[in-house]
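A single protein chain has been omitted from the complex, and every remaining protein chain is retained in its original position.
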Amino acid sequence: MPRTVMPGDTITREARRAGDNVLLDGDTLVSTAVGIVNVSDDTVSVIPLSGKYMPRADDLVVGMVISHTSQAWELDINAPYVGFLLATDVFGRDFASHADELTSKLALGDLVAARVANFDRTRDPLITIDDRDLGKIDSGELVKMAPGKVSSLIGRQGSMIQAIETATDAAVTIGQNGWAAVSCESADGLLRAKRAIGVIDQWAYSPGLMDRVKSALGHGGG
Amino acid sequence: MGTVSILDGLKRKLVADSVASGRRADGRALDEMRELVVETGVVPKAEGSARVRLGRTEVVTGVKVNPDRPFPDTGDRGTFICTAEIPPLAHPDAEAGPPSEAVIELARVVDRGIRESHMLDMSQLVIKRDVSVVGVFTDNAVMDDGGNLFDACSYASVAAILSCKLPVWEMAEDAPRLVEGQRRDPPITTVPVSVTMGRIGNHIVVDPSLEEWMCLDARLTITTNSEGNICALQKGGREGFTPEQLNSCAETAISVGARVRPKLEAARRAG
Partner (left out) sequence: MGGRETDMVLLDANGIRCDGRRVDEPRRIMIRAGVLHNANGSAYIEFGDNKIVAGVFGPRDVHPKHQSNAETGILRVRYHMQPYSVTERKRPAPSRREIEISKVIKEALLPAVMLERFPRTAVDVFVEILQADGGSRCAALDAAAVALADAGIPMRDMVSACAAGKVADTIVLDINNEEDQAGQADMPVAIMPNSGQVTLLQLDGVLTRDEYRKCIETGIAGCRLVYDIQKRALAERHFKGAGQ
């Protein structure tokens, strides 16, 4: 059974290291979030069940263009900070702000699969689409879940997402920020894949998760 | 409404494609409203109150009834004021502070539908002619903006008024004095129902969801009374309607309105 905690709850007084969402107060490890206790090696952390995404370098994220300047796009990445995608990242080194129109490549509302290039809280996170499988998402639907539940959507060695994709023929691009783009040739497959993701968002840390997902994948219709 | 958020491009396409196919992104037919849930008596300290849920939109409305000074030219009628607010908890883009023009339009459209239908017989809201009348204040507060605040606020206002129990005043030395222990039903003449429709391309949808609201080319709110007559209109949005579309919208407003009216009238019995 996963152990649930709330802000202020004592997790343990054993000598362990404080990981994410855990505070060391004297000799006590205290949770700072509503979440699930996770112990690995000597580190105690709490997986939060709600809240925004905190950017980390190298994470894959799904973002939406919300504005642009002459030099960069600003993306909503479900984080406290907007992600910056530099024009040079898209147009190449010889980008010229007077000649190249940013909206010709990415317009307001466009969704992109991107990677966090760097982030240190003093400046907004810089993101890049300069890699294969990154860039504008042309089809499908955006589905949102709590970032803390993304690992459940992926599953051990990708087992959960593989099960969903195999059962529905959908392709799912999962951002660590809790946003996923789901596309599928058939409307029924899309519906079932979305329903399965919804089940994971609701039941991420429940013991019978796989069974619930299977039943959501089972049949289409309503 | 107060919403300036951006809808992602895929969702925008989905909304347009599904409307064109005749079945909307949330599975509704074009002329189908979202689920409407009306609760009354939710704020017992107010003389009348209602919480309305229309899909994901939620509005809480209260009616306060106080003695009021009549307007100089209408001393034989009570007063009616209807306000609306989108508090900042209702939507990430809603801001505290003076109401925006969109919020003022919302309040005025809701007010107009009720006022022009003559839902309340204002001549029965007089304590002493030219001196003191009954003032009915209807304040709408949006808790969650899920699109189509016009109809949600209108339904909440109408239900709150229907559920009202009016205090009774009598004149004592030129001032109204509350008659303890007496309450009366409001003087209702008709039950107005507003129906808001949006145009997306060449298609008209009833009761647009928030996602559809962000894709509207134009919108039209038509309020009908219990006789099925039209008593208030408001066209909005950056584009127009053809006269044919306006005729078909009126038919839709009358038929959809007739289906909604019993749900609001239930507030009278519940109140």
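Letters A and B mark the chains as written, and numbering starts fresh at 1 in each.
As a convention for this text, a contact is a pair of C-beta atoms (placed from the backbone, for glycine too) under 8 Å apart; a residue touches a chain by one contact, two chains touch by 3 or more.
Since the structure is predicted, the reported quantities are computational estimates derived from the model, not experimental observations.
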Residue of A:97, A:159, A:202 or A:215 touching the missing chain in the full complex: A:202
Residue in contact with the excluded chain [from A:9, A:100, A:165 or A:188]: A:9
Chain A residues touching the omitted chain (full complex): 1-2, 4, 6-10, 21, 23, 25, 30, 32-34, 36, 48-52, 80-82, 121-122, 146, 148, 202-207, 209
Chain not shown, touching residues in chain B: 42-46, 49, 56, 58, 60-64, 66, 83, 85, 87-92, 96, 137, 139, 141, 143-146
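Methods note: only the chains that are shown with their structure count from here on.
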Chain A residues within the chain B interface of the complex: 64-66, 76, 107-111, 137, 139-142, 181
Chain A-facing residues of chain B, complex: 6-12, 14
